[in-house]
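Missing here is one protein chain; the remaining ones are kept as they sit in the complex.
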Amino acid sequence: MEQEEGDVLRRQLRIIEALLFASTEPLRAADMAPYLGEGANVTKLLKALQAEYAERGVNLVRRGDGWVFRTAEDLGFLLRREEHETRPLSRAALETLSIIAYHQPATRAEIEEVRGVATGKGTLDLLMEAGWVRMRGRRRTPGRPVTYGTTEAFLDHFGLETLGDLPGLEDLKGAGLLSGRLPADLQIPLPFTGELREDEDPLDPSDLGDPEPVDEES
Amino acid sequence: MEQEEGDVLRRQLRIIEALLFASTEPLRAADMAPYLGEGANVTKLLKALQAEYAERGVNLVRRGDGWVFRTAEDLGFLLRREEHETRPLSRAALETLSIIAYHQPATRAEIEEVRGVATGKGTLDLLMEAGWVRMRGRRRTPGRPVTYGTTEAFLDHFGLETLGDLPGLEDLKGAGLLSGRLPADLQIPLPFTGELREDEDPLDPSDLGDPEPVDEES
Partner (left out) sequence: MTSAQTDWFDTPAPPPADEVLHVDVDGYEGPLDLLLDLARRQKVDLSGISILALAEQYLAFIEKVRERRIEVAADYLVMAAWLAYLKSRLMVPQAASDDEPSGEMLAAMLQFRLKRLEAMREAANRLMNRPRLGFQVYARGMPEPIEIARSAIWEASLYDLLKAYSSQRERGVVAEYAPKLRTVWSLQDARDILLRLIGDSVEWVPLDRILAEYLAKPSERATVRASTFASSLELVRQGEVEIRQGETFGPLLMRRRRKDTP
């Protein structure tokens, strides 16, 4: 009886192994379930397979909801090919990508607030074209702006299992640098960020262009 | 001493494993030797690796002079060659689909007006076959043309919760998909999400078999 169960398990492992090995893209548990017969615990099988490959030259890694075989990271320097990126990312695109990754879901206005500059044409659409960024939905605020987030292909490209693996994420959170808005006691936007909060008045016109102190009350 | 030798061997096995996995063509022993350091017995390593994979879902097999990973033969049922490969949607189909999405309910004449070219019947058929477009009803205008709309499967495929999630004019501009220099009166319609609009009649019973009166077109 036990022997039989072991055989079924072995066969199921071989099937998901074959499916995953054959594919270049991550596969979800749901993609593989139909091949396994009823009652198969795909997640458990995946964990078992991952353990079997942990020490090999090829590893089974998780990418968001998907699973995929990739060459082991520590062999990277050996396998490194002299390939060049077809289009290296501009600094603007890189910054935008990391802001979206760390602040998602982020609206365009929020991205611009962090960078302090308007997002040029060809930045967001380039990142979407590369398949790293996608429109996620809309923010429930006036104007219902579209929100952006990263894709599974982003995780795969940068070798991250989940967004929680983003480098330095915890430190940045701890330092309060990832709050979408400024810390509560610091919510005074700079002029170029747009709106003022309702409890504020705009600067007087005379403030602009006059570098001298304008305080008359004191 | 033996321990050390075992480590070296293990590492060499991992390297050829990764090389074979990532290669786009079968590799010969001579192709792999440069990665292994001097004195490595590549043939012996390959035999060892082959033995390790013998019972797995993927096997290491010889193809002429080269070596390659292949799905185990008894799992061949998993492989189905070239039958149902997914194909990218043609530009005409994408354009038609996007107009239907934004302008629904839209008649064929309205789609053609936006596109500026005649829409082949094949395009609409294809979109309906894909399950993304459906006939909604008939416009209450002379000729009672059929109106088209999108389906649940459309929302599902494109990751939208509702049609209201389709980005609007400002969002498209913000994403760099629309240039800033557009006439002020350019409008992007809000897709109608309800069942039937007041200018629509339900489909005739006879419509269900025959998508649209056959007419001649270029």
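Note that the chains are named A and B in the order they appear, and that numbering of residues resets to 1 at the start of each chain.
Definition applied: a residue touches a chain if its C-beta (ideal position, glycine included) is under 8 Å from a C-beta of that chain, and two chains touch if they have at least 3 such contacts.
All values derive from a computational prediction rather than experimental measurement.
Asker: Given the contact definition stated above, which residue among B:Ala33, B:Ala48 or B:Leu89 touches the chain not shown here?
Answerer: Only one of B:Ala33, B:Ala48 or B:Leu89 touches the chain omitted from view, namely B:Leu89.
Asker: Decide which residue listed in B:Ala40, B:Ala101 or B:Val146 touches the omitted chain of the complex.
Answerer: B:Ala101
Asker: Please identify which residue in B:Gln3, B:Thr24 or B:Ser206 touches the non-displayed chain.
Answerer: B:Thr24
Asker: Considering the whole complex rather than only what is displayed, give the residues of chain A touching the chain that is not shown.
Answerer: Answer for chain A: residues 18-19, 21-24, 27, 31-32, 34, 68-71, 73, 76-77, 79-81, 83, 91-92, 94-95, 97-99, 101-102, 114-118, 125, 128-129, 131, 134-135, 156-160, 166-168, 172, 175, 177, 182-183, 185-186, 188, 190-192, 200-201, 203, 207-215, 217-218 touch the chain left out.
Asker: In the complete complex, which positions of chain B touch the hidden chain?
Answerer: Contact residues on chain B toward the absent chain are 18, 21-25, 68-71, 78-89, 91, 93-95, 97-99, 101-102, 114-116, 126, 130-131, 153, 156-160, 167, 172, 175, 177-179, 182-183, 186, 188.
Quick note on the criterion: only the chains that are shown with their structure count from here on.
Asker: Where on chain B does chain A make contact in their complex?
Answerer: 10, 13-19, 21-22, 35, 56-58, 69, 71-72, 75, 78-79, 159, 161, 164-165, 167, 170-171, 174-177, 179-180
Asker: Considering the complex alone, what residue numbers of chain A touch chain B?
Answerer: So the residues of chain A in touch with chain B come to 13-19, 21-22, 35, 55-58, 69, 71-72, 75, 78-79, 108, 119-126, 128, 134-135, 137-138, 143, 145-146.
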